[in-house]
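In this view, the complex is presented without one of its protein chains, the others remaining in place.
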Amino acid sequence: MSSRFPASLCALGLMACLAGCHREARQDWSKPRADAVPAASPDTIFPGNGRAAPVTTAAAFYEHNAHAIARGQQLFATMNCSGCHSHGGGGMGPALIDDKWVYGGRIDQIAASIMEGRPNGMPSWQGKLTDQQMWQLAAYVRSLSGQVPKDAVSARADELSNTPPQTQTEREPLRPADSAQQ
Amino acid sequence: MTGRPSFVEDVSKLPTHAFSYRSLTWWGIIGFMVIEGSAFVLTIAAYFFLMSHEKQWAPPPWEPPNPVAGTLFTAVMLLSEIPNSMIKKAAEAYDVAAVRRLLPWIVAIGVLLFVLRGFEFNSLNVKWYDNAYGSIIWALLLLHTTHIATDWVDSAVLWRLMRTPHGEEPRRLVDTDENALYWRFVWLSWLPIYFLIYWVPRMFR
Amino acid sequence: MTAAEKAKAPPIDVPRDGPELTGAELQRRLARTWDSPPGLIGWLSSVDHKDVGRRYIVTALLFLALAGALAIVMRLQLARPGNDMVGAARYNEIFTMHGTTMMFLFAVPVMQGMQIYLTPLMVGTRSTAFPRLNAFSYWTYLAGGCLLWVAFILNIGPDVGWFAYPPLSGPQYGIGKRADIWAQMVTFTEIAALAAAVSLVATILKQRAPGMTLARMPLFVWATLVTSLMVIFSMPSVALASGMLLSDRLVGTQFYNPVERGDALLWQHLFWFFGHPEVYIIFLPATGFISEIVATFARRSVVHYPIVVLSLVATGILAFGLWVHHMFATGLPRVGYSFYTAASIAVSVPTGLQIFCWIATLWEGRPRLEVPLLYVIGFIFTFVIGGLTGVMIAAVPLDLQLHDTYFIVAHFHYVLIGGAVFPLLGAITYWFPKLTGRMMSEGLGKVGFWMIFLGFQLAFFPMHIAGLNGMPRRVYTYPAGMGLELPNMLSSIGSLVVALAVLLFVVNMVKSVLVGKKADPNPWNAPTLEWATACPPPRYNFAHIPMIDSRTPLWDQGKRMPVVHGLRVEDRELLLTSVLAAEPDVREPSAEPSLWPFIATLAVTVMFVCSIFSPWAVLFGAVPVTIALIAWFWPKSPVPDPEPTIS
Partner (left out) sequence: MNRRAAICVLLAAPLANCGGVQTALGGEGAEGANFVRLFTVFMIVCAAMYLIITVGLIVALRRRKSALTLDDRRHHETSPVLRPALAIWTALVVTGLAALTVASFLTDRSNAAVARDSRLTLTVTANQWWWDVEYHSPDASRTVHTANEIHLPVGVPAEVILKSNDVIHSLWIPNLAGKQDLIPGRVTDLQLVPRKAGQYRGQCAEFCGIQHSLMALDVTVESKADFQRWYQAQLQPAPPPAGSLEVAGYGYFTTRECSSCHNIGGTPASGQIAPDLTHFASRRSIAAGTLPMTQANVARWLADPQAQKPGNHMPNIGLSPDQVRALTAYLGTLK
């Protein structure tokens, strides 16, 4: 029976495998990956002054991984990020669902912002969260503006819906002024 | 079977088609109508289940849907029963010419209904992701739209088929008859949904 | 000639069966008419209910083997406290796959496979009502099963339990695509089950042999009718629930989000409104097997036939009023509980009556203790325990303790294995000659029966005690010192015995297919119509459509089988009879083999799988599906004659 199994399903299965392994890997089970959050270099904060180094594969892992994004979503709620960023819509802190990034919109730049804190209220989370958690948060923050693969994010959280579903959000282009090339 | 059977009755004189419950496909259509009817009933049950948690329905600050497009849709739907009945009668009277003449009407009405349905989605005043009220309203409307779509495709294909020599065949008239029956199901099932989408959210504000 | 004239035209002169055309010549010509095309394409286009039924059964048994292997893995993990053979995440996937596969890919499909294979034979017709729909049903089922298992092998298998309660299966906590795959698999098997059920109902109501009034229908056919109607009424519920879950996960609807006016319990109501009837959808066909086996091996008709029929119908109706007993611990109003307790206890009355009728039939008859009857006896000894523990957990004060513990695991395995798998194994032994043309080995069959019967008790009885001793369900490990070591070790040993017994059954099947004794048309001297034709039956089932006047036609007819004649021989034609009295009514053509059901399944598969990732896939995917369906239904012959050849 299996020999006559629809070939298209096989092909789809293979595709799902390639995407799926990456998307669904449960990273927390193992030791944290050796991927410290980099300090933000002036290049990445003030774009145009030079070329930022490409995003490392370890960092890229987080923004393609459903578990990392989901954990980030949970941390975003429990660490009270909404207090300032209000479900990504902005309040005291800048909005996160738009395409505007004050300190860069790449995952390593966002992680650096979380780690170091930024003037005007953004606290530093260094030592308060593990590096892994900061990567997870950064991955989730990127998902708010549709920057991560749609199949890895959840449509909504089990909370008040202040924004359209993340699986439906338009992918916001990164403004060239905000960061170096992807 | 061992040995020669004893031949009791000759069935070669029996007809090779029949309308209504004597036809095999009629039972198939009824089966699918029951399935889809159960789906509607359960969706409506879910609607009331969600509604029972609320003090007001539609829950403020959401406005109830604007009923203009929906009412127009309902009117067209009810009027469509006139050509539909005529088709059904013509099919049962083996009047192929009448069937061929009338089917385009149903197809055209279907197109009109799609346009109106588009306006309906636009007049709900709530998005499916806003809250469960919005979700269930959208679900009801979407579920019914799939029925409009399937029967519209069915009618269009039937129209095309009836214009071929196949149309002369009595069994195709049985098909036409059953298509008309299904259209009745589509508009009958719309009536409670229309009420639930447009009027219940007004009554409980 | 106008349509009206055509409608009244006298039958044209084509070859028909009858006194002039019978015997070998008729069989040769019918075989040609009803044959499937050769080759792979022909294999894929077959619409023969016997092919579809056999494929259903074989595939379902393969899924049984896969899910059974997972059960063994779980039992090995649980054999010792604090075991770390299987990790937490993997274990959750495994028990989800086990439950989902057993319920959706084994139990319901295998019963429907038996029904698809046997029903047309038992009612004396040549095909099911909608043969292409039937073929489509099988392919869709296969696609759904493959989706689930391919996902599991690729390590994206579902891990939310076979019941997939939100919020755990919802967008926030059901991480990745695992829950979507589960929900979409449900959609596949749903469509398959519904398609098969519609076809079966129409077959039973319209295609019974002349003279087979409702009151003369074999009990298995009654069970099939009731089950199929239950499928039709209950399956939309889970389709709706899983549709809502998918849309919550994909487009952010709020059906199950309590903060946005949704409710997580909505899922439970919808799921169990399907889930409880589901149990009877599995169990009632098994009672049908038992009624047939008991009659044959007691050598007399089942006593109190009307009581058995009424019991089937009553169970079918009551099954829809019990779903809340799965939700006693959710804190619903206490008043409602009493009603559901009473209803849940009441549903055991019809089953009690059926058991009485079977025992009374054995008492009235002269039972021959052959393998199928052994399984019936094993069924009564085992299932009754499951039924009685079912009465216990219908009581709210008991259920609140026992719910979601290993006591429940024991209960439903007694009901589903004792109540459905034992009869199924008996039924496979009983109808094996009809399925393959050969008899199963009696000796191996008896050894296998005793192994599975005793192994089962060893595996599952201790689970009652594990549950009472405080072991919840769905745990991958448990601490030592709570009195759980011994019951779990016994269960694990027992499960290995069961696995060996099933293996033995498979060995027996394979051996019998290859070198088993060739079977006569009626090796057991059984009374019902499926035994009136060869083993295995020819493509056209019956050379002449039989005519009957009792419930046990093969016991009551004389030497010569009474038949009707006059059906076309060169074209596929069926005899339709009236719904109640089964009087000959209409001759209708039956569908030719077609590749389109298979192609339609491919189109549906692409649509469903892609819609896990994007809602637009539903829209774009619908186009190829529509094209396939139009091609499927478009008549083939360009110039129809007054008696068309295709529907």
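Should a chain be cited, it is by its letter among A, B and C, assigned in written order, with residues numbered from 1 in that chain.
Everything below uses one rule, namely that a contact is a pair of C-beta atoms (placed from the backbone, for glycine too) under 8 Å apart; a residue touches a chain by one contact, two chains touch by 3 or more.
Note that the structure is predicted; figures quoted are calculated from it, not measured.
> Among the chains present in the display, which ones are touched by the chain that isn't there?
Displayed chains contacted by the hidden chain, ordered by label: A, C.
> Quick one: which of C:A9, C:V58, C:L76 or C:A89 touches the chain that's been left out?
Touches the omitted chain: C:A89.
> Which of these, C:S36, C:N155 or C:Q401, touches the one chain of the complex that we don't see?
C:Q401
> Tell me which residue among C:V14, C:L40, C:I153 or C:L369 touches the hidden chain in the full complex.
In the complete complex, the chain left out is touched by residue C:L369.
> In the full complex, which of C:A4, C:A264 or C:L444 touches the chain missing from this view?
C:A264
> Which one, C:W43, C:Y173 or C:W632, makes contact with the chain that was left out?
Answering carefully, the residue with contact to the hidden chain is C:Y173.
> Provide the residue numbers of chain A that touch the chain removed from this figure.
Considering the whole complex, chain A reaches the absent chain at 26, 28-32, 74, 78-79, 127-130, 132-133, 158.
> In the complete complex, which positions of chain C touch the hidden chain?
Residues in contact with the chain left out: 87-89, 92, 159, 161, 165, 167-168, 173, 258-259, 263-265, 298-301, 303-304, 307, 329-331, 334, 337-338, 341-342, 345-346, 348-349, 352-353, 355-356, 359-360, 362-367, 369, 377, 380-381, 384-385, 388-389, 391-392, 394-405, 462, 464-465, 467-470, 472-479, 482-484, 486-487, 525, 550-552, 555.
Assume only the chains that are shown with their structure count from here on.
> Hey, which pair has more contacts between C-betas, B-C or A-B?
Looking at contacts between chains, B-C has the larger number.
> Just curious, how far off is chain B from chain A if you go by their C-alpha centres, in Å?
45
> Using CA atom averages as chain centres, what separation in Å is found between chain B and chain C?
30
> Touching two or more other chains, which residues of chain B qualify?
As it turns out, chain B has residues touching two or more other chains at 129-131.
> Going by the contact rule already set, what residues in chain A reach two or more other chains?
Only 155-156, 161, 164-165, 168 qualify.
> Residues of chain C touching chain A in their complex?
For chain C paired with chain A, touching residues are 40, 43-44, 55, 58-59, 62, 87, 89, 142-143, 146-147, 150-151, 154-156, 167, 170-173, 175-178, 248-252, 254, 257-260, 601-602, 605-606, 609, 613-614.
> Tell me, which parts of chain A touch chain B in their complex?
155-156, 161, 164-165, 168
> Please give the residue numbers of chain B that touch chain C in the complex, ascending.
1-18, 21-25, 27-28, 31-32, 34-36, 38-39, 42-43, 46, 49-50, 53-54, 59, 93-96, 128-136, 138-139, 153, 157, 161, 165-173
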